[in-house]
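For reference, the structure I am asking about is given below.
Only a single protein chain was left out; the remaining protein chains are all shown in position.
Right after this comes chain A.
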Amino acid sequence: MKYVDEFRDPKQAKKILKEIEILCLEIELSEDRPIQIMEVCGGHTHSIFRYGLNQLLPKKLDFVHGPGCPVCVLPRSVVDNCISIANNKDVIFTTFGDAMRVPGSKQSLLDLKAEGADIRMVYSPLDALTIAKNNPEKRVVFFGLGFETTMPSTALSIMQAKKIEVNNFYLFCNHITIIPTIKAVLDSPGMRIDGFLGPGHVSLIIGTKPYDFIADEYHKPLVAAGFEPLDILQSVWMILKQLKNGEAKIENQYKRLVLDDGNASALDPISEVFELRDFFEWRGLGSINHSGVKINNKYRDFDAEVEFKLKEVTVTDPDVCQCGEVLKGILKPWECKVFGKECTPEIPLGALMVSTEGACSAHYSYGQNIDLINKK
């Protein structure tokens, strides 16, 4: 397939892998541990497992799967609020598919749907707006989640709803922002990440400049990376190159899409509709200042939090969960006390077991037995 296969060429991969191997030998760390690169975005985690990249890279290099899987970091209280909204008889609750399985404190949206609530999977917030237009007697709520990647389409749908005067459309806004999140990871005690694969889709919206502080203040390299396997390998190579030379720069591997200044047509609707929250509660990471957005006053008629009078409730994760440590790279998924025991993809306790992009779920599904097979 054109424009896809070129980025999956095994011959090119071999060349880069060889160079990566040499670089890994040349890099000297102050302590005896692998080089740790955090891929911030769940899309990268997905690609790493899909193409078996972790199997191909030298043992001295470790991927730490970061907090960029928006489904994984949804706190249980948000799911509980979704359930209380969807429980209203006159509500059609619309959501992206992968949020359906996320457990709240009592049940998931999938459980509630089975009990008869009108919960529909959509592929875009505009689909939800169409449902609202077609069902004027119902209140139609869209569950907005994701980083800056999905914010513009949500914002545009709200602007469109206002323009065409659809008065039964609401957004339950749980969009989150990437920069404070990376900062929280960098500030966490015990943090030992050597470099970052920057989230490609988020960077497409916000550009690369907002990452400058990572190099300037924390002296860590970040490379904005695409999602094809060669993109990821090249980005890893770029990070290693910096580490070897003792540099810390923000670089852009994903130049075919990402501009340093981002995408103005996507950023404008975001600032038109949203404003920063003082703080947002993350599953596994706790509360992070200014890490989420909400609908601003101009568009408050479309705010589900106002319409359904939602309260800020905090529901903590089960004590045994060690998602936070895994997210920060302190623990490997299988080192968590409940991994594969009380916490499995069928009955996920912690956030990282929920989505296929979650580090624990990916390891559970793809990681077991792999060494035995590699011996063949």
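Please note the rule applied: a contact is a pair of C-beta atoms (placed from the backbone, for glycine too) under 8 Å apart; a residue touches a chain by one contact, two chains touch by 3 or more; residues count from 1.
Keep this in mind: contacts and distances are computed from a predicted model.
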Original post:
Unshown chain, UniProt name, "Sodium:proton antiporter", "Spermidine/putrescine ABC transporter", "Hydrogenase expression/formation protein HypE" or "SUF system NifU family Fe-S cluster assembly protein"?
Top reply: "Hydrogenase expression/formation protein HypE"
**OP:** Would you mind spotting which of A:97, A:136 or A:318 touches the chain that isn't drawn?
**Re:** A:97
Subject >> Absent-chain interface as seen on chain A, which is shown >> reply: 1, 4, 8, 10, 13-14, 43, 46, 49-56, 70-71, 96-101, 110, 121-123, 127, 145-147, 149-150, 201, 229, 345-346, 356-357, 365-370, 372-374, 376
